[in-house]
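Here the complex is missing one protein chain, while the rest keep their positions.
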Amino acid sequence: MSFKILWNIDRRIYYGLLFIIVSILLLNPVGMPLKISPEVKNTWQMIDDLQPGDFVIINFCLSASGYAQLQGACNSMITHIFEKPGVTVLFMMVSDQAPIMLEEIITINGDLMPGKTTFPWYEIRGKTYGEDYINMGFYPGISNFIAALSMNFRKSLGNTDWYGEDVTDFFESHNIQSAEDVDMVVSFDSDDGAGDFMRYFFLEYGTPVIQSMIGVMVANSKVQYDAGNYAGIVPSIRGSAEYQFLQNYPGMALTQMDAFSAVQFYLMALMIVGNLGYHFYGKKQQEKV
Amino acid sequence: MSILRRKEFFIALIVIISIFIYVPYFFEVPQFMSDMEIWLTETTVVIIAFSVWVGLYTSTRRELVKIQRKGRGWYYSGIILGLAWVMVLSGLVLGKEATIYKFLQWAFIIPGDSTIYAILVFYLTSAGARAFRLKSLESTLLTFGAVFVLLKQAPLGELLVPWAGPVAIYIQDTLAMAATRVFNVSLAIGSVVLAIRLMAGQEMALIGLVRRATGGD
Amino acid sequence: MGIELYPIATGKISGLIFFAVLIILTLYNLRSKKVPYIRRVPAIDAIEEGIGRATELGQPIFVSCGMSPRGVDAPTVAGLSMLTHSARMCARNDVRLIAPMGGSDQSYTVMELARDLVETQYQLEGKPESFNIDDMPFLSGRQFAWASAYCGMMMREKPATNIMVGVQYASAVYISEVGHEIGAMVISGTTYLSNIACLAASSDYVMIGEEMLAAGAYLSGDAGQLATIRTQDIGKLIFLAITVLGIVILTMGSNFVIDLLSS
Partner (left out) sequence: MVMDLYTWGILILGTVTTFGLYMILSGVDSPWFAFAEHAFVGTAIGLTVVVSTDYIFRTIVPRVMGGEWQMIISVILGLMMLLRVSKSTLHLARIPITLSAAVGVGIGVRAQIFSGIINQIRATILPIFGGGSAMDVVSNLTIVLSVLFVFTYFFYTTEIKGPLETANKIGRNILYLAFGVLFAQTYMGRLGLLTGRMTLFLFPTNPNLYVTLIVITVMVVTTWLLHKNYPDLLKKLTPE
């Protein structure tokens, strides 16, 4: 009779328990050990090897949902790039929710430049807006836009940034004219933004493309990484935690790993319960029908 | 009947466009051809940017009709319509830094989007609890694949069952990787063939030109 | 004037040859008009079962042709075929068809196409008055807004069957589980492998990637589409042949095939 209960558990009980487990472990992290995977180490090294004068595009193909997961990677990778001296950065987005999230990242990691009160005038790790980095904002048409960008770099971007400031000087002073001048692309993805950069930048000009992607894309991206199409990957929350660890950036990604372990065991426990219920009760019921 | 309504016109258009897209990719062509390629690509971006207004128009029309009919819960249509147009007007007239525009984003879009993604874990849990039963060979394999990887992913799992890690990595990097690869390749081939069919004028239904009557009729 | 006078761009020879072979094969197969043998995939029976179920219960069915985030592509074509087929069956059996549209920035064009195709099916069945454009609503161009509205509609309409094919991202599991919860039969198919893995756990029937394309071609009954499946099979055979040849030659100690592919 007791197996009947196991067979008929209301799914809302599953949901409630899951909610409680995650809450408890987030509030009281245990601190479990973390192994650094070779691909994240490799990616960290690539960014660390950036030379003065290099020009990096940081692209967001990230929706608000993906940001919750890649927060750790966004913050630690962006500050890592900004800490490299002499590197210039261009932010762009192909997801319409991303601009507001980038503003949050900039507020966390940067300070207002003296005498300024609004965006975009922030200084991040010694880099000032308009001279060392710019934010070009959102462009529609994901793959089509990135294709156009690879062919007609300057004109596709235009001369005004997301805030309506003229940024012609930025391109001229750093002598950035075409897609060949891009030395690296970093893309934070919840859709296949890096895939488009890989097809139109890597395959055309050999520009290394680094992708940090949400969990569901990991399997596909791993295949592309193994085939040599991506230069580096920082996969989902685990990659974020590893990168934060390498970069010594304080953050939540590390504490989330505990909840991770626990919930995975929870799922395994549910699988056992489900099997017990099935083999000792549900199977007979189904045979009767 | 004007030429603009003829099927041949559109096929010619597709073929000309295809020439300007494929030839500069595979061959070293003179400047005017790559200029054309660039222009075509940029134009599609412009077209997409304009076409969102069609979406706004159709949803406005639908919600207006609903409000007129005053059916059950008609005021929810008012919410959609009102918020959409407040967003549009505030964003375009007052600018992207306008308080009301940012407010609506933080109040509805950001929480809405991230919540639904987070809900998926709950549904995956119940789906997993239901599907991973040792009923048939297939579901057994499904279960084993999942268990090994779950054990490997949870740091504690690797301590409890040390041999699960290598097995999971082996399955992940060989069998699962091969399956993913085959899958992607067959899709890539499928897309290439679709592109060729489009050029051959076989997919006119896709641009809304021919109403395809399908099999059995 | 001859295009062949232009030199081939470096590193693109192998791709060009592959492309040319596929063009020739496709055109040949289109011209020959020979309808090849196509393996019947179980999902087709599932669709018929699902519509039969809706007829019995007198409930509507939900059909989605996908989010089409990349505009019109191969999976979306399959999704549209499936939608057309379902529309015809629905018109014939007087089942109400609800097809929520939207999901991505590029779904606007696909939406108009789908409406056209469905309306035509109702006309062909002689029941143009049964077609209601409000049953194919546009639920925004954002994936999750679309998905939540989709689920909201499902909870209110209580469909007997939910069929979703085409490009489906993460939201598919969400829709599929809500469908399961309200007791609908869920048939799904998509092209994103990680998603299929999750759908395999949560749906009643799942079409695995290309199975969906084959089912779409099968249902459309269009000789051209069927011939395409043949070309795709030959393309896969070529892929396999080159791979095996490459491995054999590599084992004998030569990098010939890899170099050829890189040229």
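Lettered A, B and C in written order, each chain numbered from 1.
Keep this in mind: a contact is a pair of C-beta atoms (placed from the backbone, for glycine too) under 8 Å apart; a residue touches a chain by one contact, two chains touch by 3 or more.
Please read these numbers as outputs of a predicted model, since none were measured by experiment.
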item: Visible contact partners (per top-of-document touch definition) of the missing chain; value: A, B, C
item: Absent-chain interface as seen on subunit A, which is shown; value: 12, 15, 22-23, 26-27, 65-69, 71, 96-97, 99, 137-140, 143-144, 147, 155-160, 162, 164, 195, 198-200, 203, 214-219, 223-224, 226-229, 236-238, 252, 256, 259-260, 263-264, 267
item: Residues from subunit C at the interface with the omitted partner, ascending; value: 12, 14-15, 18-19, 36-39, 41, 70-73, 105-106, 109, 112, 139-142, 144-146, 148-149, 151-152, 155-156, 170, 178, 181-182, 193-198, 200-201, 208-211, 214, 229-230, 232-233, 236, 239-240, 242-244, 246-247, 250-251, 253, 257-258, 261-262
item: Absent chain, residues of subunit B that touch it; value: 4-5, 10, 13-14, 17-18, 21-22, 25-26, 39-44, 46-59, 71-74, 76-77, 79-88, 91-92, 96, 99, 101, 103-122, 124, 128, 137-139, 141-150, 153, 168, 170-189, 191-192, 194-195, 198, 206-209
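Convention: only the chains that are shown with their structure count from here on.
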item: Core chain by centroid distance, with centroids computed from Cα atoms only; value: B
item: Contact-richer chain pair (by C-beta pairs counted) among A-B and B-C; value: B-C
item: Per Cα centroids, the chain farthest from subunit A; value: C
item: Between subunit C and subunit A, distance of the C-alpha-averaged centres to the nearest whole Å; value: 29
item: Inter-centroid spacing, subunit B versus subunit A (mean Cα positions, whole Å); value: 19
item: Chain centre separation in whole Å, for subunit C relative to subunit B (CA means); value: 12
item: Multi-partner residues of subunit C (each touching 2 or more other chains); value: 105-106, 144, 170, 193
item: Touching two or more other chains - residues of subunit B; value: 48, 52, 109, 113, 116-117, 126, 128, 130, 132, 180, 184
item: Touching residues (chain side subunit C, partner subunit B) in the complex; value: 3, 6-9, 12, 15-16, 19, 22-23, 26-27, 30, 72-75, 77, 80-81, 84-85, 88, 102, 105-106, 108-109, 111-113, 116-117, 120-121, 124, 134, 137-138, 140-142, 144-145, 147-148, 170-171, 173-174, 176-178, 180, 191, 193, 198, 200-202, 208-210, 213, 219-222, 224, 228, 231-232, 235-236, 239
item: In the complex, subunit A residues that touch subunit B; value: 11, 14-15, 18, 32-35, 63-68, 97, 99-101, 118-119, 139-141, 144-145, 147-148, 151-152, 155-156, 162-163, 219-220, 222-223, 226, 238, 257, 260-268, 270-271, 273-275, 278-279
item: In the complex with subunit C, residue positions of subunit A that touch it; value: 11, 63, 65, 140-143, 191, 216-220
